[in-house]
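Removed from the display is one protein chain of the complex; every other protein chain stays in position.
The letters A and B name the chains in turn, as written, and every chain counts its residues from 1.
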């Protein structure tokens, strides 16, 4: 890997950590608080593409694992991987990769703005919501033995917030592509 | 940034990080294989005993464990609601034990020791030509180095919103923060290469 890619991934990891330091917000129509950190995971894929985005997320998890409280709510240490929601953390890696993978193939600089925005949104939705919840719900079902459908039910409340984040990630992806394009382009 | 490491000289501090991580892996397998409640109860008591050896105050421990403990309790309650009380108790004991063991290892292993261990684990990948093991320590250092800079940038962008009478929104905050931060990548990368820190041929 060239040094620049390593540095880009490390800087994005720092961005994801800073997003986790921001207070979570409550929106009227969603019953659970929304944190900006998982927005950072989608943004990593949207801005840097599959490989560098995934490395950025791996770095955040690694730094959390070795004992720094860098996950939202001041969580850190190996204990964060002993929670019933650990599947979502593992899912972050796949989420960033899939989001980035789809962005690299769906979006290119010559497209009209609307096409770019919609493509970014689809990528963030599939990677950052569908794939992420597949990991999170499967893990939750396994450790609690409650079964997939009940685990899905328990996760339902968080989905609207994450769909909203996919919208923000798509808009941000377009704006960053216009201002400082980094996304690898593939046909 | 602060870390969750606690200075000390307990048995756990003196064990090698590699052994501790192996024991943790072994314990987590054991916790998920065992399904008898009394046995899980004994394991939970042992984990708590191990954690107590660190000598952390209750208040300190609560601070450290609260977010994860809360998630575990919420999920256990949800399990109680949709499943049997036995299953709920199993989830509670299993995950709480694992959390205590993991937290004890985090508190007794320094960042540097962890990075050495991970670098060692990555050596086979290096031999396969997939990555450079020493890049792990370098990039972890880079992230920790630049978190405060990114935070400062975030604050100044937010203040710029206020100064112009704008309401800060996720999009208008995130985009300039990303662009400004990633722009410095070229120069940081050039500095790493100019100092020959990755030792390329």
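Quick note on the criterion: a contact is a pair of C-beta atoms (placed from the backbone, for glycine too) under 8 Å apart; a residue touches a chain by one contact, two chains touch by 3 or more.
As a working rule, contacts and distances are computed from a predicted model.
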item: Name per UniProt, for the chain absent here [options: "Protein phosphatase", "3-isopropylmalate dehydratase large subunit", "Peptide/nickel transport system permease protein" or "ABC transporter ATP-binding protein"]; value: "ABC transporter ATP-binding protein"
item: Touching partners, among the displayed chains, of the absent chain; value: B
item: Residue numbers in subunit B that touch the chain omitted from display; value: 1, 134, 138, 141-142, 144-145, 148-149, 152, 184, 187-188, 190-197, 199-201
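Criterion: only the chains that are shown with their structure count from here on.
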item: Distance from the mean Cα position of subunit B to that of subunit A, given in whole angstrom; value: 17
item: Subunit B residues within the subunit A interface of the complex; value: 1-5, 24, 28, 32, 64-65, 67-68, 71-72, 75, 78-79, 82-83, 87, 90-91, 94-95, 98-103, 105-107, 109-111, 114-115, 118, 131-132, 135-136, 138-140, 142-144, 146-147, 149-151, 154, 170-171, 174-175, 177-179, 181-186, 188-189, 192-193, 198
item: Residues of subunit A that touch subunit B when the two form their complex; value: 1-4, 6-15, 17-19, 21-22, 36, 39, 43, 47, 55, 59-60, 62-63, 65-70, 73-85, 140, 143-146, 150, 153-154, 168, 171-172, 175-176, 179-180, 182
